[in-house]
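Before I ask anything, here is the structure I am working with.
Every protein chain of the complex appears in place save one, which is left out.
Up next, chain A:
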Amino acid sequence: MTAHPLVKRIWRHKLFYLFMLPGIVWFFLFSYVPLFGIQVAFRDFRFSGGFSGSPWAGLKYFHQFFGYYQAWELIRNTILISAMKLSVGFTMPIVLAILLNEVRNLRFKKVVQTLSYLPYFVSWVVVVTLMQRLLTPYGGPVNDFLRGTGLIQEPITFLNNTTWFYQVILGSDVWKNIGWNSIIYMAAIAGIDQQLYEAARIDGAGRFRQMWHVTLPGIRNIAVILFILATGSLMSAGYEQLLLLNGPATAAIGSVLDVHVINSGISEGRLSYAAAVGLFQSVIALVLIVTVNRVARKISDVSLF
């Protein structure tokens, strides 16, 4: 009996399948089983019944969400916050990478870089605790400093305050991620052919023209890819940060879908309803990422898949 060549090839690789086995099982359990569990959004979920044993509820929970008086507010806040983060959080790392690239002193450059990704390595709990301490009107250094220099008379309540909420959200997001997100652009800039700069110099281009005509086109492709990836999260505004920073005082402009899912699902135990809201989020995210990917492929020949 002669074995099929493919069977033989598979047998020869048996050890590698063994290596993959834990991963295959894990991805099945933690990624594909939950996908199967999406149906709880269409069922009256009960733990005893499991994913497929609870009675069907149709679109009841979707109706419940869109009938909820704050649904549109939640959607609006989510899109607004993530769009702001996308525009600022996406461009700032590019600016930082370009400015760092202009530094000639290597040691200085290295120190700035090292410090820039420090905040990335601490948790949101730490960042919010830091902010609370720094920004508090009761003896916080920011208010002390502003009052000391006479810029303000009365201390400013930065947190739990609708006037400052978006600035605080955006500022802390940029502070935490700017250095880390710039690494990839630094790498792209380092990969640009030095002869291009030389050629530009010979053509009489100054520093800014070199930035504009050589550096920026050099990082265009990677920027497009990262932009596509980032649009996928337009429907989620960053649940860790908002769980910690949003309070009753800022609820009107700070309540977002991710937090709503966690609160209604886990804290209130309305699992089917929360699953429906989460599914709505996932579907929009998928549509967005596919659309932007297609548009990017059309206009710039760069795409993710």
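Assorted remarks:
Throughout what follows, a residue touches a chain if its C-beta (ideal position, glycine included) is under 8 Å from a C-beta of that chain, and two chains touch if they have at least 3 such contacts; residues count from 1.
Assume contacts and distances are computed from a predicted model.
The chain absent from the displayed complex carries the UniProt protein name "Carbohydrate ABC transporter permease", chosen from "Carbohydrate ABC transporter permease", "Multicomponent Na+:H+ antiporter subunit F", "Gas vesicle synthesis protein GvpL/GvpF" or "FAD-binding oxidoreductase".
In the complete complex, the residue from A:T91, A:S123, A:Q167 or A:T291 that touches the missing chain is A:S123.
Checked against the full complex, the one of A:L59, A:A83 or A:A187 touching the unshown chain is A:A187. The set of chain A residues touching the chain not shown comprises 6, 9-10, 13, 15-17, 19-20, 22-24, 26-27, 29-38, 40-41, 45, 47, 50-51, 96, 99-100, 102-104, 108, 111-112, 114-116, 118-119, 121-126, 128-134, 136, 138-141, 143-145, 148, 175, 179-180, 183-184, 186-187, 206-207, 222, 225, 232, 240, 244, 258, 261-262, 265-266, 271, 274-275, 278-279, 281-282, 286, 289, 305.
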